[in-house]
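A single protein chain has been omitted; all remaining protein chains appear in their positions.
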Amino acid sequence: MRDIRLLDRLFIPGALIGPFTNANPGLGGVCTFVGEVRSDNGVEALELTHYEPLTLPGMHELADSAFARFDLMGLLMVHRVGVMHPGEPIVCVSAAARHRRDAIGAVDFCMDHLKSAAWFWKREKRSGQWHWIEPREQDRADLARWHEPI
Amino acid sequence: MRDIRLLDRLFIPGALIGPFTNANPGLGGVCTFVGEVRSDNGVEALELTHYEPLTLPGMHELADSAFARFDLMGLLMVHRVGVMHPGEPIVCVSAAARHRRDAIGAVDFCMDHLKSAAWFWKREKRSGQWHWIEPREQDRADLARWHEPI
Amino acid sequence: MVTVVFLGKLADLAGAPSLSLGAPLDWAGLRAALPKALAEVLDDPRNRVAVNGVLVADKAGLRAGAGDEIALLPPVSGG
Partner (left out) sequence: MVTVVFLGKLADLAGAPSLSLGAPLDWAGLRAALPKALAEVLDDPRNRVAVNGVLVADKAGLRAGAGDEIALLPPVSGG
């Protein structure tokens, strides 16, 4: 069961996880990560821009990689685009597997790639001004974990 | 926000996660793992025995270790005891943090310790017969990951 | 009396989840009161002993008095 989506409005992760779990009967475990907009540094709003011809195909390729690397039964990957406010969910990744290490590993893997390699551009509004968010060294380091020999 | 429980009846993980997430305002991410009873090998039922004076204190010590090791805002750790059937949740661990790596890492850490070091004894019913589940080498290896120099 | 609680498969070997023995009780007294097969299994260091919820580092030094609870704990199960 594979469900990859870009959403341009508020979503409720819990409303996705229940049906996703039920769609994978016989699973041993489900790991889910939900990222929310933080209000750090006086962030009033966050805008995510995507480029349709690359962003969604890129998420499907990421899902392919996750299925190739981990023994998964199902993968849900939902990402918001557009303008969001603190406390709203940005991203929800859920992996169902027979064994916990595959479910947890797949979520970790997908989140690292979504954060640093997926085709999203973000800007934050602080004190009424929009500021583009640059790539972070930490995200590159997180991503590099997956390229080492295994 | 810290919520550590042993439950002797069916629970709905989704009913715990919503309030847990809301109890940690300002979080950046929540990672949740839910383990269910698999029906592998014709398992008809699973029974978990605990020893009250050790099991719950042990889970609190594990939570202390997770808070010491990861930068967490909240930790939910709920474990079933008693007789369960395939498809029922056994365990739910949810970690709220400002940053995703802490949330995911804490869930991974708690699950490895709950699986191989917590005071639970399990037996499975197959073809009407109960069979004790022995420690697994894989679980020991999973646990050893956390004892290496970091 | 001292309560002795058997966890996991040790309860099967004991034939009951718990039993009561006279106080005071030491390791030799406990072993002598149990079925031989169970007493031998308890010598395996992977089987731990707790008194009143506190793990005992040295089983041979076990001492329990009236009202104490001894728990006999086999290795916990895997995933």
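Miscellaneous remarks
Every chain is named by a letter (A, B and C) in the order it is written, and numbering of its residues begins at 1.
Here is the rule we go by: a residue touches a chain if its C-beta (ideal position, glycine included) is under 8 Å from a C-beta of that chain, and two chains touch if they have at least 3 such contacts.
Predicted model only: the values in this text are computed from it and were never measured.
Partners of the chain left out, restricted to shown chains and counted across the full complex, are A.
Only one residue in the set B:H50, B:R100 or B:H113 touches the chain that does not appear here, and it is B:R100.
Only one residue in the set A:A23, A:V43 or A:A117 touches the chain that does not appear here, and it is A:A117.
Looking at subunit A, the residues touching the absent chain are 49, 51, 53-54, 57, 115-123, 132-136, 138-139.
Throughout what follows, only the chains that are shown with their structure count from here on.
With centres taken as mean Cα positions, subunit C sits 27 Å from subunit B.
Note: centroid distance subunit A to subunit C, computed from Cα atoms, is 50 Å.
Looking at subunit B, one finds that residues 115 touch two or more other chains. Listed for subunit C are residues 79, each touching two or more other chains.
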